[in-house]
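The structure's right below; bear with me while I get my questions together.
All protein chains but one are shown in place.
Going by the order they are written in, the chains are A, B and C; count residues from 1 in each one.
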Amino acid sequence: MAMKIKVLCFGITRDILGGFEKEIELPEGASVAFLKQRLTDEYPQFQKLNSLRIAVNEEYGNEELVITEQDEIVLIPPVSGG
Amino acid sequence: MAMKIKVLCFGITRDILGGFEKEIELPEGASVAFLKQRLTDEYPQFQKLNSLRIAVNEEYGNEELVITEQDEIVLIPPVSGG
Amino acid sequence: MVENIEIILSNEPLSLSVCQSFVEDPAAGGIVHFVGAVRNHTKGKTVIRLDFEAYEPMAISEMQKIAEQAIQKFGVMKIAIHHRVGTLEIGELPVIIAVSSAHRKAAFEACQYCIDTLKETVPIWKKEIFEDGEVWVSATP
Partner (left out) sequence: MVENIEIILSNEPLSLSVCQSFVEDPAAGGIVHFVGAVRNHTKGKTVIRLDFEAYEPMAISEMQKIAEQAIQKFGVMKIAIHHRVGTLEIGELPVIIAVSSAHRKAAFEACQYCIDTLKETVPIWKKEIFEDGEVWVSATP
């Protein structure tokens, strides 16, 4: 079974994916780690980033967290506030 | 030979000496240490202070510094600015 | 309970006196402010302006967490964290962090903790605009 998730892209990830909002197909039960691997495979530029975190429902998700279609998934490249 | 020096008194030292400006007679060649001893002998309340520094011409004078009648001598009890 | 934390993300210029007023308290003896400013150069290159963007709801909740942690860790009284988004010219202020405390040492420590942690965890990004290009700060080595 596949699911379609929507990811929001901030900072340099928007330049890499070519837009703020992207739909990505993942197998049901995919984890945060799976999504990161998929992104890195599809967009080699992600390897150049100093870090990539993924926020799930406004919290930093750990790598084992399972993603669902209802989650708000946001790509967080290295932050630089202040 | 004796000399008359003028001392200026700030903070609690003004209360102890009973005025802002006091004339004190010292032997010629007296040091800062001598003046401190004289003050402590004459006004035992000085013993209760946490510290007493003596400024000579707007600088903290070390204990050996010799005082003259021309110097500006100021009593500096524990400071509490800020 | 009196509100002791104020978090603001704003498109408008930040105000030091607004931050000061929020953290003032009759029992506070010391207040420490950190004020960020946009520098005119970075690594030898001339900066024209900065563009800030934020993942806003999470930026606010992460700043709130930092302030709560700082109050608990250092026992300070009140904290204001105000952060700009949008375009900032040289000399403008991206961030102000104000901390009040009964004693000054805790205020210094808490303020430094807030800005250090903000720069690590809060989802805000800045792009430096140079004469000949632009770069997302810290994104790549």
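Everything that follows uses one rule, which is that contacts are C-beta pairs under 8 Å (C-beta built on N, C-alpha and C of every residue); 3 or more make two chains touch, one makes a residue touch a chain.
Computed from a predicted model, the values in this text were never measured in an experiment.
> For the full complex, can you list every visible chain touched by the one that's not shown?
The omitted chain makes contact with B, C across the full complex.
> I'm checking contacts with the chain that's been left out. Which of C:29, C:57 or C:75 qualifies?
If we include the chain that is not displayed, C:29 is the one touching it.
> Which parts of chain B face the unshown chain closely enough to count as touching?
So the residues of chain B touching the missing chain come out as 8, 10-12, 15, 48-50, 55, 58-60, 74, 76-82.
> Which parts of chain C are in contact with the chain that was left out?
Counting over the whole complex, chain C touches the hidden chain at residues 16-17, 20, 24, 26-41, 90-91, 100, 102, 104-105, 107-108, 111-112, 115.
As a convention for this text, only the chains that are shown with their structure count from here on.
> How many Å are there between the centre of chain A and the centre of chain C, using C-alpha atoms for each centre?
Centre-to-centre distance between chain A and chain C: 26 Å.
> What is the distance in Å between the mean C-alpha positions of chain A and chain B?
Here the centre of chain B sits 73 Å away from the centre of chain A.
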